[in-house]
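Below: one structure, written as structure tokens.
Removed: one protein chain of the complex. Kept in place: all other protein chains.
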Amino acid sequence: MTIRNVLMGTAAVMMTAAPALAQTEVDFWHAFTGRLGELVAEQVETFNASQSDYKVTASHKGNYSETLNAGIAAFRAGEQPDILMVFEVGTATMMGAKGAIKPVYEVMADAGADFNPDDYISSINGYYTTSEGEMLSLPYNASTPVLWVNRDALSEAGIDADVDLSTWEQVGDVLGQLKEAGHSCPLVTAWQSWVHLENLSAYHNTPFSTQANGFGGFDTELAMNGPIQVKHIQTMGDWAKDGKFIYTGRRNEGGANFRSGECALFTESSAGYAGIKAEAEFDFDVRPLPYWSDVEGAPQNTIIGGASLWVMAGQSDEEYKGVAEFLNFLSSPEIQAKWHQDTGYLPSTQAAADLTEEQGFYAENPGTDIAVKQMTANAPTENSKGIRLGSYDQIRGIIDEELEAVWTGDKDAQTALDSAKKRGDELLRRFEQANR
Amino acid sequence: MSESSGMVEKRGLGHWMTHLGLIIGLLFIFFPIWLAFVASTVTQPEIVKPPMPLLPGDQFFSNYRKALVSGVNAPVAMMMMNSMIMAMGIAVGKIIISLLSAFAIVYFKFPGRRLFFWLIFLTLMLPVEVRIVPTYQVAANFGLLNSYSGLIFPLIASATATFLFRQFFMTVPDELAEAARVDGAGPMRFFWDILLPMSRTNIAALFVILFIYGWNQYLWPLLITTDPSMNTIVMGIKQMFPSGDDTADWPVIMATSILAMIPPVIVVISMQKLFIRGLVDSEK
Partner (left out) sequence: MEKRVTFKGLWLPLLLVFPQLVVTAVFFFYPAGQAVWQSLFIPDPFGLSMKFVGLGNFEYLFSNSYYRASFVTTAVFSILVTVVSMGVALYLAVLADRLIKGSGVYRTLLIWPYAVAPAVAGVLWLFMFNTRVGVVSWYLGQLGYDWNHVLNGDEAMGLIVVASAWGRISYNFLFFLAGLQAIPRSVIEAAAIDGARFWTRFRTIVWPLLSPTTFFLLVVNIVYAFFETFGVIHTITSGGPQQATTILVYKVFSDGFVSQDLGSSAAQSVILLAIVGVLTIVQFKFIERRVHY
């Protein structure tokens, strides 16, 4: 945080402290620090300065899972905030907690706010909407996986930097060429389960789990051990064996390897943009996530990751009015477009995407619109709306473990994915029991 | 004290081997801290492009200035103050209640003594994180959220200190208590005049241990404080690590980490002499 921001913050506090009379406080717990934290603070300051009835207080509560836990613990003690940021894998947990949350559509209706769910990009808010079309939480920061390319690394290996990388077949060829040219890290990835199983399934219009990926009910079973997934994971496993794919960890550790210039290709969220732009000392570009050309219906659309804002139950009507106003403010085209351009996260509304286009941002920053296009290319099917599974953080852990067994060569893809399904289903049954 | 030890060993090769052994150990032990310090004096690009330098750069002042004015929810100085209060509260509070209970367990025969002994010793184990949700609810029911009491009391509920005092009291010669009893001194007289002065070294040792235990807490303060003005410094450091896809600002994080180390290091260094010297004196 710069001194300027500190001063601005202090000024904002003093400004808002003066007319404290009859102001309703709205608590907002989030998981952002650093640059993103500053941007959140800026949004809140702008909102507080724009009106005098409500005062939003944002607090950082640790990383995603710490924020969720802080919210849960606080709810159990009757001290919950009005708005809680929850990462996408916590969606089913929040949905299951019927008495603990107040769905966003209800908040908006009760407050009589001007709210139209159709304004939002359907492949984004679909993740947080019931099958009946009721929006449960407000999409806040959403991103989708794309392919990052180190153009210099390709050129050095004697490959045309503009080579077509639309399909995994083509990627496979390029990886082979890189390897032959002696490149030590042709491909690296972040969030392997999210990119190479969840998004792979959606992108090829294949179920990740039964019951429409869990949207249809808690009695869902994993289905990500089908032929397409097995083929992809087996290919990745072979690449790992040949030193074409380097595994560096379950989260976004690979980002450090890519940004330092060590790795040529990188599958990672579109929101990696700001970090790569800040640190990479090479020429890079963004490509759509590759697909398998022999699969019918591919590419469908990719799904999102990130977090949404949940409204907690048990607050006063006054506070809910403030919440509604704040959420509407966050969804406004100006705020969304700025957020999208500053962070690389997707705009949640079509209006914000259009505004960004008008402002000439995409023209100036080629590639930044790839993620939006990839998300909105096709109307989402029930396989590509999102994933809604209970205990999903834990299931991702299991998938990570099984994938690691493939990368080391301990298991073949079929065995590993079958095992992941079996172990994951046990957790799904437990979650079903807890939320029946 | 240690002057005589040199007489036992021959000077010469052995002496230098001793130094060499210590230096090798020191290199291994101190390296991560050195690296953190180096990272706090260079620029971000120097760190993220391997290999990062192993010698300090010239960004010391700008990074530390940034670290001092930054802080996610609250200024660093305020968080250091909160950590200080929390660590002192835990150290002092725990020493007092442990001294008393260890005294009772060792020097009295009263009904239920064994039971108390085992009840208290079970708590040696199971850290607060493992029972965190119920503990949080208890704290909330007592209205301890966002208070120093809430930061302090739940962390006092463990028996390490009682265990240490018991161990020490067992080594105190029985003759002392016998003599006190013959002189007609009551138990509390014995406690104040004899046991407590003898324990000062252990108290110093425990103070160090507990101060650092308190200072280094992370998860509990994160849950129990929602008011930024109650945040602690270790929370503050962890909060500088981004979630999701943002990148970490290493120089500032490392500078803050170094700043956060200073108070506990001062406590250890200033107390270590007392407790080592005291321990030697009292047992000779």
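Per-chain residue numbering starts at 1, and chain names A and B are given in the order in which the chains are listed.
The definition used in the following text is that contacts are C-beta pairs under 8 Å (C-beta built on N, C-alpha and C of every residue); 3 or more make two chains touch, one makes a residue touch a chain.
Because the structure is a prediction, the values reported are computed rather than measured.
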Contact set of the excluded chain (shown chains only): A, B
Sole contact to the chain not displayed, among B:N63, B:S101 or B:N231: B:S101
Option from A:E357, A:E404 or A:D425 whose C-beta touches the chain left out: A:E404
Absent chain, residues of chain A that touch it: 65, 68-69, 72, 75-76, 93, 96-100, 185, 246-250, 253, 256-257, 260, 262, 391, 393-394, 397, 400-402, 404-405, 407-408, 410, 426-427, 430, 433-436
Residues of chain B (touch criterion as defined above) contacting the omitted chain: 1-9, 14, 18-19, 21-22, 25-26, 29-30, 32-33, 35-36, 39, 48, 50-52, 54, 96-98, 100-101, 103-111, 113, 116, 118-127, 129-135, 137-139, 153-154, 156-160, 162-164, 167, 169-171, 174, 177-178, 181, 186-188, 190, 205, 208-209, 212, 215-219, 234, 237-238, 241, 250, 257, 260-261, 264-265, 268-269, 272, 275-276, 279-280, 283-284
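Note that only the chains that are shown with their structure count from here on.
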Separation of mean Cα positions, chain B and chain A [Å, integer]: 39
Partner chain B, residues of chain A touching it in the complex: 1, 3, 6, 27, 29, 31-37, 59-64, 66, 69-70, 72-74, 76-79, 81, 87, 141, 143, 190, 252, 255-256, 259-262, 268-269, 271-272, 274-275, 278-279, 281, 306-307, 344
Chain B to chain A touching residues, read off their complex: 44-45, 48-50, 69-73, 132-133, 136-137, 139-141, 145, 222-223, 226, 228, 235, 238-249
